[in-house]
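Attaching a single structure in structure tokens format; questions to follow.
Heads up, one of the protein chains got dropped from this complex, but the rest are sitting where they should.
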Amino acid sequence: MASPFRYSRRVQFAETDLAGIVHFSWMFRYMEEAEHAAWRAAGLSIAERGGALGWPRVAASFEFRNPLHFEDEIEVIVRLAEVGSRSLQYEHTIVRGDVVIGSGRITTVCVQKTSDGPMRAIEIPAGILRKLRDVLQPSG
Amino acid sequence: MASPFRYSRRVQFAETDLAGIVHFSWMFRYMEEAEHAAWRAAGLSIAERGGALGWPRVAASFEFRNPLHFEDEIEVIVRLAEVGSRSLQYEHTIVRGDVVIGSGRITTVCVQKTSDGPMRAIEIPAGILRKLRDVLQPSG
Amino acid sequence: MASPFRYSRRVQFAETDLAGIVHFSWMFRYMEEAEHAAWRAAGLSIAERGGALGWPRVAASFEFRNPLHFEDEIEVIVRLAEVGSRSLQYEHTIVRGDVVIGSGRITTVCVQKTSDGPMRAIEIPAGILRKLRDVLQPSG
Partner (left out) sequence: MASPFRYSRRVQFAETDLAGIVHFSWMFRYMEEAEHAAWRAAGLSIAERGGALGWPRVAASFEFRNPLHFEDEIEVIVRLAEVGSRSLQYEHTIVRGDVVIGSGRITTVCVQKTSDGPMRAIEIPAGILRKLRDVLQPSG
């Protein structure tokens, strides 16, 4: 699959703030929604009920270039920017048609859930990585 | 304790929408925050880590009388309106000084958590009810 | 148009809480998203940029019957329950396939925006009402 993954979304009223534009914190939720849609496109769920793995975030960033307004239709373009043995970094670009709204990165670590104790990072299962790569090929 | 429980809160930027006022869905979160603060004042937590009980909501309503703006300082006044064997109904009034912003009700049921199966309603433990009543005496 | 308006939506990760289900406050946002989608289906926007009208909420309620989980696909079914000269009441049912998640009502008032002063309720413009009725015929 040669092209990056694209997730479509419309801006909702509750996502705007008194400045009349989307509150900046929503870009992080849009990026995460797109990531989870990519997992579904790969035949996976990032949070299977009763599953043993978790994917906490260790870094997140966004650079804002243009504001978003109520009812704007956006696309979040997701690429797999870096693959470590225990972590993944996604690169996201949010666009509204030809206008770039901004771009960001989210780094997530694969952990084994324990009953209420600290989470422990583990190697990403090969089967998960292979399926994700089919949908989100490395950007470099 | 003769007076109702009061919870203080300042309106935050991300709680406003493009109309320049607090988005209506936040009133439900303000009410819940006040409820949980009342539990803490009673020496309890509504969601103890590893605890066996849950308190899902079965009904929630609010009537809006005046808008709220960024940085407004509000108080949520909480009373225990009805006590059933397995459920509680809270009555909340949100005020900004002398101005009534609105009032609402939340009904919650005591359930036993099961591992990923359906939740089962159970009788509210007497110790919890006694402590809550010390802080939130019935309104009638 | 004989059937009610239906809005489809998938539950997102950030909408869940530590109980593993969708936080109750999101039902109010799902209802509003469906309302605004109905306006778009009617060729309208509830918040046109530079527009003179606003639609603040005066009452909102929901009764919860079944919990929602991450990645559930839901539909919000919207009907126009009551039409006043200055207000509308919507009736919403949220379903996941054949399972009723719950139902609620939102009442909204048509107001004229003024520059930072109090909002003033006005009669709903006939053209707006006609278009909405084409999409959301009264339920009774």
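Going in written order, the chains are labelled A, B and C, and every chain counts its residues from 1.
The working rule: a contact is a pair of C-beta atoms (placed from the backbone, for glycine too) under 8 Å apart; a residue touches a chain by one contact, two chains touch by 3 or more.
Here the structure is a predicted model, which means the values were calculated and not measured.
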_In the whole complex, not just what's shown, which of B:12, B:66, B:85 or B:114 touches the removed chain?_
B:12
*Among B:45, B:66, B:85 or B:114, which residue is in touch with the absent chain?*
B:45
*For subunit C, which residues reach the chain that was dropped from this view?*
13-14, 16-18, 20-21, 23, 25, 49-50, 70, 116
_Hidden partner chain, residues of subunit B it touches_ = 12-14, 20, 29, 32-33, 36, 40, 45-47, 49, 69-71
*Residues of subunit A in contact with the chain that isn't shown?*
18-19, 21, 24-26, 28-29, 32, 47, 54, 56-64, 67, 119
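To be clear about the criterion, only the chains that are shown with their structure count from here on.
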*Would you mind checking which chain's C-alpha centre is most distant from the centre of subunit B?*
A
*In terms of CA centres, which chain lies closest to the overall middle?*
C
*asked:* Counting only Cα atoms for the centres, state how far subunit A is from subunit B in Å.
replied: 33
*Of all the residues in subunit B, which ones touch at least 2 other chains?*
18, 21, 25
